[in-house]
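For this view, one protein chain was removed and the others were kept in their places.
By written order: A, B and C. Residues from 1 in each chain.
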Amino acid sequence: MQGKKAKVVLGVIGADCHAVGNKILNYAFTAAGFEVVNLGVLVSQQEFINAAIETDAQAILVASLYGHGEMDCRGLRERCIEAGIDNTLLYVGGNLVVGKTEFKQIEDKFYQMGYNRVYGPGTLPDQVIADLKQDLAQRGFGCA
Amino acid sequence: MQGKKAKVVLGVIGADCHAVGNKILNYAFTAAGFEVVNLGVLVSQQEFINAAIETDAQAILVASLYGHGEMDCRGLRERCIEAGIDNTLLYVGGNLVVGKTEFKQIEDKFYQMGYNRVYGPGTLPDQVIADLKQDLAQRGFGCA
Amino acid sequence: MNLKNKKWTSDDFLKVRGEVLTQWPTGAEIDLNEAAKYQENIPAYRHFAKRLEQAKQQGQTLTQPRAGVALINEHIKLLNFLLKEGEADLLPTTIDSYTRQNQYQEAQKGIEESLQTGRSLLNGFPAINHGLHGVRQVVESIDAPLQVRHGTPDARLLAEITIAGGFTAFEGGGISYNIPYAKNVSLEKTIIDWQYCDRLVGWYAENGIAVNREPYGPLTGTLVPPSVSNAIAILEGLLAAEQGVKSITLGYGQCGNLMQDVAAIRSLELLADEYFRKHGYQDCFLTSVFHQWMGGFPQDEAKAFAVISWGAAAAALAKATKVIVKTPHEALGIPTKEANAAGLRATKQLLNMLAGQVMPLNYQLQEEIDIISAETHCILAKVFELGQGDFAVGTIRAFQTGVLDVPFAPSERTLNKMLPARDDQGAVRFYDTGNLPFTDDIKAYHCDKMKERGRVEGRMPTFQMVIDDIYAVAKGRLVGRPS
Partner (left out) sequence: MNLKNKKWTSDDFLKVRGEVLTQWPTGAEIDLNEAAKYQENIPAYRHFAKRLEQAKQQGQTLTQPRAGVALINEHIKLLNFLLKEGEADLLPTTIDSYTRQNQYQEAQKGIEESLQTGRSLLNGFPAINHGLHGVRQVVESIDAPLQVRHGTPDARLLAEITIAGGFTAFEGGGISYNIPYAKNVSLEKTIIDWQYCDRLVGWYAENGIAVNREPYGPLTGTLVPPSVSNAIAILEGLLAAEQGVKSITLGYGQCGNLMQDVAAIRSLELLADEYFRKHGYQDCFLTSVFHQWMGGFPQDEAKAFAVISWGAAAAALAKATKVIVKTPHEALGIPTKEANAAGLRATKQLLNMLAGQVMPLNYQLQEEIDIISAETHCILAKVFELGQGDFAVGTIRAFQTGVLDVPFAPSERTLNKMLPARDDQGAVRFYDTGNLPFTDDIKAYHCDKMKERGRVEGRMPTFQMVIDDIYAVAKGRLVGRPS
């Protein structure tokens, strides 16, 4: 599979309309050689699942900025399993809970929900790209 | 003694040169009808004692702004006693210790050193004047 | 209904109203005549429009925070804290995001989970679920003017419930609460829905109650050039005035370059007066609002305080009627009430220290006023032309053709062809004017400014420059320099 472009589904979950980070992540992942399926903002869990199945994506990058992330993100891993795409990497990032909170707490919460990587506010795309490349390489997917 | 002007000795102790508060206290106590013996800044303990004895003052108002108050103010009560003016009221105010500290702690420290009243930063003259009038009245000194 | 910039008939209004009030059970609680009586009893100092008029006349700048939590009692406590510890002049009630998307079921879940866990799991106050009585409980517990702040494309029921409940000001508009807050909602629909809200406010005005309306000025809060936000603010103001609104506050989000920020508010006030007069709305009382920096904030609280203070200073020097205040927690999450009050106090300190200080006119300020005004005129003239004399119709066509365009917006209803970037002094310029209807002179002006910056940085203006600018303030600067 060497040389094939890795595919990621990108979107902002729930009733969240924060678009700026989404546009930048889209730009950065594309520039880094990924094929990005960008669902934009206001994306439901089902839309994430459908897009991942349709495009056979290696990872779903879920953003939540507006504070309802805890409620919105719960159950996505279970839906992946139901949909038979339990191998898909789930990354989540943004301002994940309401209010300023110790990041370690948030991380644990989202790990328990089945997310593979959890990013706090202020994360730069480069870091996420490097992590994803590493995770994909570990899974034997040599990417761009 | 009704009607007689109460006398206070005013000064900034130690190597402290903060003059603004001193000038304002001088003005305010004078305006409130006290006779103020203002020693200004950079006043030693002995100068306070001497002035109080010479003028037969009812109170000594010690200011310390610059942070060395703890070292500078220690022992003044003992000197009063030695000098036979142990009845003199001792007030102290300003930024009494180095650094931002819980005021309660500072207060206790200076009470233990024998000061009758302790004032923190931001004290307005009116409050001190009211307190002094009350303390003097209790001691049977009806003032202006 | 056919979109037109024309005051709705009573029949049209009442017909739609019937549907609106059934969107959620609490809609049934509202009786307009009873509501008008309730509003009449609100004393002047708690009345938003009156307080703003007074401030404008006295040359004062008032402070207002954002704040809202899920539960009524907690919300009341929060607002009273901001009033006392934050010395706020005006108070908000920020609505949660589910309500903004009309997902009242989700909001209900949020209320219940908040009750269970004892902490607010919603990012705002779900006013519709709390209903008329819940809203009035808030109104009656807060001794200050109260405004609803949200971001709701379809806010008709929210307007009905909160105004009947005693709120005296309502933020939003058909453009400004669609393009930055929605993905795929028809502009035609949101403009019509906001005509409804404005007509409702117009109805109150006809009954002697001037509820204040405030189009949402900063849009995406991210490098929006002043002429773009000013044009949209004036358009929404005109649409509101046509429906009978008599108190309007036009807004602008700080860009960070002082001369440009002061010029933006001056130009907004000047042009709004001009357009309102020209189109027959001179009886509408206009005020202005300056939003402290709306883009990404630094995480460090000391640095955040600096950004907040700079916004306060610019608002004071621009003499805006009110300023919307950020908090030292901005980059991280909904602020605690303490952090919110701290932002307010910092702002108040500077507004007081700068009271009486105005930015004197100078060549640079004049240049900024001139360029912003020229651009705004270009846009508004073209919108008018596209609409064949109808600003509502023109707006739709302007967005379709990119004559109006909002950068970094989530909405698919804006072309996203225009791209802003900062010049060497940090003023927001156009890296690409897209389809904005600017003269060649104006285009050349921006092109020169971008080239000048490029020269200083030793790089060609590219999209990377735009990205660098987006991150800049959070990283401690205004202009995103190459590292």
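Quick note on the criterion: a residue touches a chain if its C-beta (ideal position, glycine included) is under 8 Å from a C-beta of that chain, and two chains touch if they have at least 3 such contacts.
Everything quoted here is computed from the prediction, not taken from an experiment.
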item	value
Visible contact partners (per top-of-document touch definition) of the missing chain	B, C
Sole contact to the chain not displayed, among B:46, B:101 or B:134	B:101
Touching the absent chain when the full complex is considered, from C:22, C:357, C:439 or C:462	C:357
Missing-chain contacts mapped onto chain B	12, 14-20, 22-24, 27, 40-42, 66-68, 70-71, 95, 97-101, 121-122, 124
Chain not shown, touching residues in chain C	256-259, 298, 300-303, 305-310, 312-313, 317, 341-343, 345-350, 352-357, 360-365, 424-426, 473, 476-479
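Everything below uses one rule, namely that only the chains that are shown with their structure count from here on.
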item	value
Arrangement of touching chains [line / ring / star / complete / other]	other
Chain centre separation in whole Å, for chain C relative to chain B (CA means)	55
Rounded Å distance, chain A centre to chain C centre (Cα mean)	31
